[in-house]
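Note that one protein chain of the assembly has been removed; the remaining protein chains are unaltered in position.
Chains: A, B and C, in written order; residue numbering restarts at 1 for each.
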C-alpha cells in the first residue's frame, strides 16, 4: 500500500496517518517529494480495506501495491494451469469446445445434439437442467431428469458434461452427473456457493458477472482456489454497457488480460455475449484469434421452439461449418481444435 | 408484442412470421405503413422471449408491449404498498430510517449504536451477521452470535431489525431474529434464494444489483411477490459506471421512476452508494428530496477500527446532526421523519 | 508518480526503470517492501504519460501522485470561486437559477418565457440559437436572429443570458449577445474550442460529457483556466449508463465530489439528465439538497409543440411551484434561492 499525502498536510496529520498504519501492522517507508509526502506501507495484508487510511485527515489517495488475489495470480504460479478431465485438457494448445443446448428439453433433443457435438470434434456437452431465469414465469429447467439425460447422451457419444449449479443443496446431486460445474454470471459473487464449490474436487467454470471487473472475477476464482479446489476455469460471456444493439458487450480483451494476470484458462462464450445467432460465428472466430483456451457455443436443431435462449443457438449445420472455420484460424495462430 | 417487418420483407416471409406468432398462441393485428408492415400480437404471455420472433427472416425489430413484471407494477395495483411491521410503516408519509453498523462486531458495539439509533428517532437497526465479502480473506461476520446480540440490542431500545440473508439454509435461522430480510446487491438475481424468500411471511428488502436495470430489479421483486410474500421493499444503493472518483454512481432518479412504474416502497442507501463518509450527508439529503420512502445509513462509533466498511460509516454525532437536517428537508416536501 | 515493481523483477530491470525515470527528469526514492520494490518519482510533470513507465519490463503498476489538473484544483486555490456577472453570483450562498426554453423559437415564445423566468425570481435566461442535434434532419436553431431575441427578452426582464457556442467562428458573434458561454456535453473535449474560449473574458459553463469522468471534466476546465479565463462553471447533466428507463443517469454525487476536488462552482441540469418532465421536479429538489450552486431548468409554455426537447420542459406553472419548493429546501440547508 502506498499512501499519498495532501500537499498541505500538517506534520500532525502525517504523524496520525503513520500511527494508524503502524497500528494496522505495517512498517513505514517515508518519502518526501517536491510537493507531497508519500508513505510506503511494508507488510502484506490481503483483505485490508485501503479506505481505512483514505478517510484520515491529510490523505490524498491510497493505492494497493499487491493485487487482492494471490492464488489466482501469475506471480503465485507462473506456468499456465491446464485443467485435465479424463482425456480432455482445458488450457493447453488444443482449444476445447463445449457445445449443446441452453436447456435440456427431452431425451430426443439432447441425444440428437450430443451426436452433433461429437461429430464436430468437440469433447464437452453443455446443457442446463436448473436454469436461472430473470422471470419467475419462464421455463425453469427439467431438474434431475435433465441431468440424467445429459449424462446418458454424453456417455453414449464419449463426451464430458458441463452444467450449471445454482444453489448449495444442488452440489451433491449435480456432482453425480457432471464433469464440470458451471457457475452462472449472476452467481459470480454468490460467496456462499463459491465457498462450497471450493470444497469439491470437480472443476468449476466461473462465468464473469455482467458488471464484474476482471479483478472481481479473479477474486471469485480466489474463493474457489483458497478452499482447495485448484481446477478453476474462467468464462467471458459479455459485460453490460450502454450499447443496446447487442445483448451484452463481448469483452474479448479480457482474454489476453487474464492470461497476463493469471495462470487460469479462459473460455469465451459468444452465444451469451451476443444473444443473436447471426453474431455468434464472427465472434467465435474472433475468440479463437484473441487466444481463448476454449469456446462455449449453444446449438439447437429447432431454435424457434427451444424452451430457452433459442434465438442465440446455432443450427447444427451452421455449427459444423463454423467448427471448420475455427480450425483454420486456430492453425493460423499455431493451435488446434 | 409488436413486430416490425423489414421494408423489403416478402409476402412469404410475412406469412411465415404470422404463422409462428399464431403457433405461439397470439392473435394477429396487421397494419401496413408507408414503408413497413407492423404486426400486433394480441394475447398476454409474460415469459415470452421476443427474440424468437426477432430471428425470423424479414423481421426488423420486436417490442414488448406489456412489462415483464405484473404483480410489481402500478397497473396491477394502483395504490402504494405500505409495509407495516409492528408500529413502523415503510412507504407512507413518514420516512423510515434504518441505521447501524455494517457488521455486528461485539455486544458493546451493537448496544452502543442501537442507543444512538433510538436517540435519533430512527426505528430500525441494521447490521450484518453473515457478510458477503469480495475477498475470502476478509471478516465474514459473527454468524448467529451476531444475530442474537442485534436482536437483544434492538429489543432493549424498541427497534426493529434488518439483516442480510445470503443462502437458503440461513432463512430459518435468521428469520428467528430479524424483522426484515435484506437481500444483497450481489444476490439480487440469486433466483433460488428469491424463490425461498417468497414463501416467507417476513418482509424482504431487495437491494438493486450493481448492473441491474430497474426492470430487472422489479423482476426480482416479482419473484418474491409471485410466491406469495407481498411485503417487498426495494433499495437503491448505487450502480456501476465508468466513474472512479465514487465507489458507485448513486442513481437517485431510480426513486421517482420506481414510484411511477410500481407500487412498492423504495429505500435509499447513501452509505454503500458513495463508500466514503463525507459523501453520505449530501447524498442522504438528496435522497429525501428525491422522494425516498426510507433511508439506510451506516454508523459506527470507531470507523477506523470497524471490521468492515468503516470508511463509509458516520460517527454518531455526525449522524445525529444529519437526522436534524433531514427532518427539515422532509418537512419542506410535506413529509416527516 | 509511484512505480510498483513486479515481485520477481530483476536488478537489471529495476535499474533500467530507474534510468528511464531519470531520463524523464525525475529524482528517485526507492523503497523495498516485503515482496515488492517501490520507486517514488520526485518532480512535477503535469502532462507525463505514466504508461511510458508501465510498459517497461519488471513494472507491475504505476500511479500518478499529483492530479493532472492544477489550476482547477482545491490545492491550488482553497477558497471557492464565485463567478460574478453584473449583480448575479454563481458559487455563493444564493443558488442561481438558469431557466428558459431549449431553443429560441420566436419573439413571442422567448418574451413569454423570459417573463416567467423573471417572475420566478431566477436571474438567468437560457435558450439555444445554435443547436447540436444528433440528426441532420432536426431543427438546427434560429441562429443570430435567436440570439438577438433572447438578448432583448433578457434585457426587458432584467436577466442575464446563457447560450451555447458550438464552433470557434461563432465565439465573436455569440459573445456580442451572451453573458455566459455554454459548452455542450458533446463538445466537452473539443479542445480547439476550449482553447479559444480560454482567451475570452466571458464566463464559460462546461457541461460534463456523457462518458466523461469527473477528472476529465476538470481537465476541460483546466484548458479554459490555463488560457487565462478564470470564470469557469461546471454543469452536471447526466452520464450514460446501462439503464434505459432514464435518458441519462443523473450523477448527483458529482456535486460534493467537485466541491471536494475543486474550487469551481457546479450547476445541476435535471432537465437534460432525466429527459422527461415529470422526473424534473424530484431531481431538481435533490440537486439543491445535494449542494448544487445553481440549477438549469428547461421550461416551455407549449411543450408538445416545442421545436426541440419539449418533452423535458416544465410548464410555467409547474416551474413556478417547483421554485417555491426549492426555496424551502434551500432554506433547510442554510441557503437561499
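What to note about this one:
Keep this in mind: a residue touches a chain if its C-beta (ideal position, glycine included) is under 8 Å from a C-beta of that chain, and two chains touch if they have at least 3 such contacts.
What you see is a predicted model, and the numbers here were worked out from it, not measured in a lab.
Only one of C:27, C:84, C:119 or C:186 touches the absent chain when the whole complex is considered: C:186. Touch with the chain omitted from the figure is made, among B:66, B:106 or B:324, by B:66. The chain that is not drawn here is touched, among residues B:75, B:93, B:106 or B:336, by B:75.
One chain of the complex is left out; on chain B, the residues touching it are 2, 4, 6-8, 29, 31, 33-36, 38, 40, 42-44, 60-61, 63, 65-66, 75, 240-242, 244.
Those residues of chain A that touch the chain absent from the view are 211, 213-215, 239, 241-246, 249-257, 260-261, 273-274, 278-279, 282-283, 285-291, 325, 328-329, 331-333. Of the residues in chain C, those that touch the hidden partner chain are 20, 46-47, 49, 51-52, 54-56, 68, 132-139, 166-169, 186-187, 189-195, 209-211, 216, 219, 222-223, 226-227, 240, 275-278, 303-304, 308-312.
By our rule, only the chains that are shown with their structure count from here on.
The best fit of Cα atoms from chain A onto chain C calls for a rotation angle of 180°, in steps of 5.
Although chain A and chain B share one sequence, what matters here is the overlap of their interface residues, and that overlap exceeds half of the numbers used.
The centroid of the Cα atoms in chain A and the matching centroid in chain C are 38 Å apart.
Centroid to centroid, with C-alpha atoms defining each point, chain A and chain B lie 26 Å apart. Contact of a single residue of chain B with at least two other chains is seen at positions 211, 278.
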